[in-house]
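A quick write-up on the structure given underneath.
The complex is shown incomplete by one protein chain, all other protein chains being positioned as in the whole.
Which chain is which? They are A and B, in the order written, and residues in each are numbered from 1.
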Amino acid sequence: METTTPLARSIPITTTASRPSARRSADRRAGRLFFAISVLPIGLVLIMIVALVIRAWPILTAIPIGDLLTGTTWKPLAGEFGFAPFIAGTLWVTLTAMIIAVPICLLCAIYLSEYAGPRVRGVMKPLLDLLAGIPSVIYGVWGLIAIVPLVENVIAPALSKTLGFLPLFSANNPTGFSVLAGGLVLAVMVTPVIIAVTYEVMQSIPQGLREASLAVGATQWETIRYAVLPKSLPGIIAGIVLGVSRAFGETMAVLMVVGNVVQMPKSIFDAAYPLTALIANNYGEMMSIPMYDAALLGAALILLLVILAFNVLATLVLYRVTERAAT
Amino acid sequence: MQAHIQVRDLNVEYSGHAALKNVSVEIPKQQLTVIIGPSGCGKTTLLKSMNRLLELSDETRVSGQVLIDGADIYDPAIDVTEVRKKAGLLAQRPYPLPMSIYDNVAYGMRIHGLKKGRDLDRAVQHYLELAGLWNEVKDRLKSPATRLSIGQQQRLCLARGLAVEPEILLGDEATSALDPISAQHIEERLHELKQQYTIVLVTHILRQAKRLADYVIFMYLGEVVEHGPAHEVFSNPREERTRAYLEGAIG
Partner (left out) sequence: MKKKFARRHVEEAIFKVLMIGSFVLVVGSLGLILLTVIVKGWPALTLDMLTQTPKGGYYLGKEGGILNAIVGSLYLAGGGTLLALIIALPIVIYLAMYASRSRWAATVRLSLDVLWGIPSIVYGAFAFIIMLAIGMRASLLGGIIVLGLLELPIMVRAIDEVVRIMPFEMKEASFSLGATRFETAVKVIVRQTLPGIVTAILLAFGRGIGDAASVMFVAGYTDRMPESLLRPAASLPLAVFFQLGTPFPEVQQRAYAAALILTTIVLIVSLGSRWLSGRLSRYVVK
C-alpha cells in the first residue's frame, strides 16, 4: 500500500513571516505615511471652521446673531456691525446672475446633449474649460471695460425709460457700477459649472427613454420636455445650487464692478457691497479697529457655512442622480 | 399575402461597420412576423429601420428604401413623427415616462391632439384594457408609473404605444426582461392584437417564435437568409444555416 504524503507537505513553503522582506516593510511604511498625509484634508476642514469661529467669537458673543444678520448699520468705528447690507448685496448679485445664466445655460446644455453633433460637442469642452480657467481679475477687467459702460450707457437708460416705474429698475445710480454689472459678470463665470453639470445629467438618462417617447411620434423637443427634462430635474437643480455657491464665493471680479457702496440695494442699477468684497476691501484695516477683525472673519465664517451647506447638498443629490441612472 | 411593409435593398452602417447588407424583405399585413437569428445578426437594426429610430445614433448611414403601404418612409419630405406614429415600438426594457399611469397612456394622444376631455378618459381605459392592465390600475391612474412592477410597466408601454392608433407594432425582445408570467401576458396580448395590427417581433427565444409566428424572417450576419410562412420555415427550412440555427448548432 502506498502512502503518499500530500504534496503540500513535501515542499517547504517559506511564509512571509519567516522571511521579512524589505519590500514588504517599505510597503507598510509607505502605507502609514500615506495614511498620515490623508489626515490633512479632514484636519484642514475642521481647523478652518474652528479657526474662523474662534476669531469671530468676540463679535458673535457681543451682538446677538439676529441683530448681526439683520442690522443695516455698518459703522465699525462706532462698534455697529450690521451685516444685512452685505448679505443683501451678495443675494442681489447672485440672484441677478442666476436669472440671467440659468435659462441660457439650460438651453445651451440641452442643445449640446440632444441636438448637437460630435464636432460641436468637441469644441464645447475645451471652450468651457477655458471659460472656467480665466482668472477672476480678468473677468473683473472685462467687466470694467465692457459691462460697466454697457449698463451705464445702454441698459440703464433703456430700461428706466420703459420699466423705470418699477423700483426694481429705477436708475438712481449715474454710474454703471451696479448689481446688474456684477450679475452679468457672475453669470458668465457660473456658466461652465451649470452647463457641465446639466450636460452630464442629461447624458446619463438612458437612450431607451427617449426612444420610448419618439416611438409614439413625439418630436425631439416634446421628448426633451416631457421625458428627459423631468428626469433630469434633480440633477439640474443641483447644478444650479453649485452655481449659486460659486457665485457666493466669487471675490475679485464682482468687487471690481459692483460699486462697493454700503446700502441695501433697491434696484438692479444700485451699487451693492457683497460679503466677499467686504472682506477683500477691508482686511488691511482689520487689526486697527476693535472687533473689526472679528466682524470680517465672521463674514468669512458665514460665507463658509452657507457655501458648505449648498455644496454638500448639491453633491449628495448629484451622486444619487447619476448613481440611480446607472442602474 | 398582402405586404404592409416592404424593405428594398436596405443597407445600414454603424461607424463604417455594415450592420445590414442589401436586405430585401416583405412584412405581411395583419400577421405576426418574427425575426430570428443569433445575436449581432442585425435583427434589431432591421426592426428599428421600420420606424426610423436608427437615426438617433451618430454616424449611422442608411441607404435603400422602406415602404409602408407603398410610401418610402425615408423620403425627406415626410414627417418622421407621422412615420413613428404609424409604427409603435415595444422595447426590451419598459421605459415608463416620468408621469402618472394615466398620463403615460394619454401622452401620445395629447401631443397629436387625437382626443380630449371625456373622450380621453374613455380612450385611456380602452387601451389599458387592450393591454390587459386596466383591472390592476383602474384605482390608481394618477399614481406614478414607476411604482408598477416590471411586467405591469411593459403592459403600460403597450397601452401607450397602442394609444396613438398605429397600424404596425414593433417588438424588440419585448418579453426578455420579464418574469415568465408577465411574459405570458404580453404574448397573449400580442396574439390577440395581430387580428388588428401588423406585428413584427424580434426574439432570440425560438420557442416563443414557434408559439407566436405566422411569418418568419431568419437573419445571419446582417443578411436575410430565409423568410416565409412559419410552418414552412420551421419544419422545412431551405437553407443550411437556417437548419443549423433551428437545431441550435449556431447562435
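The definition used in the following text is that a contact is a pair of C-beta atoms (placed from the backbone, for glycine too) under 8 Å apart; a residue touches a chain by one contact, two chains touch by 3 or more.
Not measured: the values here are computed from a predicted model.
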| item | value |
| --- | --- |
| Among A:68, A:156, A:188 or A:236, the residue in touch with the chain that has been omitted | A:188 |
| Residue, one of A:60, A:91, A:146 or A:291, that touches the chain absent here | A:146 |
| Selected from A:213, A:245 or A:267 as touching the chain missing from the view | A:245 |
| Touch list for subunit A against the chain that is not drawn | 23-24, 26-27, 30-31, 33-35, 37-38, 40-42, 44-45, 47-48, 51-52, 55, 103-105, 107-108, 110-112, 115-116, 120, 126-127, 129-131, 133-142, 144-146, 188, 191, 195, 219-222, 242, 245-246, 248-252, 256, 276, 279-280, 283, 296-297, 300, 303-304, 307-308, 310-312, 315 |
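Here is the rule we go by: only the chains that are shown with their structure count from here on.
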| item | value |
| --- | --- |
| Rounded Å distance, subunit A centre to subunit B centre (Cα mean) | 46 |
| Residue ranges of subunit A in contact with subunit B within the complex | 117-118, 206-219, 222, 226-227, 230-231 |
| Subunit B residues within the subunit A interface of the complex | 51, 53, 56, 58, 81-85, 87-89, 91, 93, 95-99, 107-108, 111-112, 157, 160-161, 163-164 |
